[in-house]
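I'd like to ask some things about the structure below.
Shown here: the complex without one of its protein chains, the others still in place.
Naming follows writing order (A and B), and every chain is counted from residue 1.
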Amino acid sequence: MLDAVTVLSILALSFGLILGYAAIRFKVKGNPLVDQIDAILPQTQCGQCDFPGCRPYAEAIANGEAEINQCPPGGQEGVDALAELLDVETLPLNAEHGETKPKRIAVVDEQVCIGCTLCIQACPVDAFVGSSKVMTQVIASECTGCDLCLPVCPVDCIDMIEVKPTINTFVPNVLELANV
Amino acid sequence: MRHVIYALILGVGAQVYFFGLSVLVQITLAVITALAAEALVLRMRGMQIAPSLSDGSAALTAILLAIAVPSIAPWWIIVLGVLFAIVFGKQLFGGLGNNPFNPAMLGYAFLLISYPLQMTQWPSEFQGVLSIFELSGIDVLTGATNLDYAKTQLMLGESIGALTFESVSQMWINLGFLLGGVYLLLRRIIFWHIPLSLIIGLVLMSGILYFIDPDNFSSPVFHLINGATMLAAFFIATDPVSASTTPLGRLIYGFAIGVIIIVIRVFGGYPDAVAFAVLLMNITVPLIDYYTQPKVFGK
Partner (left out) sequence: MSNFSFKGGLVLENPFPAKEIDLIRIPLPDRVILPMQQRIGEQAKPCVSVGDHVLTGQVIATIDDDRCAPVHASISGTVVAIDNQIMAHQSGLEALCVTIESDGEDEWMDNSVACTENYDFCTPDTIYNKIRTSGIVGMGGAGFPTHIKVRFAEGCHTLIVNATECEPGIMCDDALMQAYPTKVIRGVEVLLHICGAERAIIAIEDDKKESIELLRKFCKNERITIESIPTKYTSGAEKILVKLLLGIEIPSGGYASDVGVLCQNVGTLVAIFDAVVENRPLISRVVTVTGSAVKEPKNFQVRLGASYDYVLGFADIDHGENNFRMAGMMMGVDLEGSNYSISKNTNCIFVNKVEEKTPAQECIRCGMCNTVCPVELLPQQLYWYSKSSNIEKALDYNLMDCIECGCCSHVCPSNIPLVDYFQFAKALNRQQAREKEQTDNARERFEFRELRLERNKKERGEMMEAKKKSLKEKMAKDKAQKEAIAAAQERVAAAKAAKESENSS
């Protein structure tokens, strides 16, 4: 009886030491889960998820403070991808945070712009070119379509234009291929 | 698919010649059940019925299973087997092209494990006579197949080396299937890789065992002409959906089936082993396919 207790105690102690050493020696720096979640999010930085950007939202998901279905630009595919990553049940996109719109780009009406720079300050990815009292315009290739510049413009001169597919960017619909 | 059914005619004809018309009755029953089962499941899946039924794959599965199952088994055996093969073996995986296992063999394995008694009673042969109508007073005469007999002899401790089987019926049936298989090869409906490698694997494995101890192991010729060897080589293992797809992969797949058939026949508990050998190799197909990719141009 004493033998059994001794043997088990020694085993428990040695395994505990090994695990403790491993926990310190092989500790993963940072939180890779946040990076993985952030890689799935569309980086629109629009704030529709109620967090100030995609990285804060990713951190919130990792900490269990937010649900995975709060991101409209990512669409249902984004929610499904997050569900697969986190190994949880997928949820329908939460309509309270907005609806998924096709990719849009902001364009400033140059005739109306007064150079107030409020849009430059509002843009989360610095996609504007301009200065005080100078006409401002959007850098189309940098714009993520987050809509944050729309409410701040005092003369309402920003329009959102849908990005249409061109011959270079056309992707056929895979479901229609078999019915040719 | 129709051509595969035509190619089976010779072998089935030999079966009818030696064992009576019961196998045709069984085939008919099997085909009807298969088509009905497939139509029902397609209806439940909300898919079109006519194109899927007309490609003949369900009928083929039914015919192969009907050939493999003893023709004197009760009618519900074949019905159950076909239902299992079509519904579980094929449709529930997504229909044609999506099943990882050979449906006929899945049905056979299910029947063999669930109803071993009915599945091991085979009709005896009568020389060249449509026997079932000539014999008076006896409805049917059953006996062991040659493979069964060999196994029993071995268990009784008798040597089988001296046994020369007048297994004319088995030889003709296998010959019939062999000719059908050659027809399929010539029409390029199947590729030569699997039949050839299967036969080579079979002959090699049984040859090695026979060479070591001819008294306790049957000769390669015995294994070639008995059981469902030719049926397996040309009709069962060549089912494209569940077999390997790369050329080298097919060679490995066929060879392994041949070897496993011998191993199970000799060392295993069942007299014929085609179904289990095929099912086992079906599981390894994705692995074989992955590791036998041919070299791509320019790499």
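Please note the rule applied: a residue touches a chain if its C-beta (ideal position, glycine included) is under 8 Å from a C-beta of that chain, and two chains touch if they have at least 3 such contacts.
All values derive from a computational prediction rather than experimental measurement.
Enquirer: Which of the chains on display does the removed chain touch in the whole complex?
Expert: Touched by the chain not displayed, across the whole complex: A, B.
Enquirer: In the full complex, which of B:241, B:262, B:275 or B:288 touches the chain missing from this view?
Expert: B:241
Enquirer: Tell me which of A:96, A:109, A:126 or A:162 is the one touching the absent chain.
Expert: Selected residue, touching the omitted chain: A:126.
Enquirer: With respect to the chain omitted from the figure, which of B:117, B:186 or B:296 is a touching residue?
Expert: B:296
Enquirer: Using the touch definition from the top, which of A:111, A:132 or A:168 touches the missing chain?
Expert: Hidden-chain contact among the options goes to A:168.
Enquirer: By the contact definition given up top, give the residues of subunit A that touch the hidden chain.
Expert: Interface with the chain not displayed, on the subunit A side: 38, 42-45, 53-55, 124-127, 141-142, 144, 165-172, 174, 177-180.
Enquirer: Name every residue on subunit B in touch with the hidden partner chain.
Expert: So the residues of subunit B touching the unseen chain are 51, 55, 57, 95-98, 191, 240-241, 243, 245-247, 289, 293-299.
Quick note on the criterion: only the chains that are shown with their structure count from here on.
Enquirer: Please report how many Å separate the Cα centroid of subunit A from that of subunit B, as a whole number.
Expert: Between these chains, centre-to-centre, one finds 55 Å.
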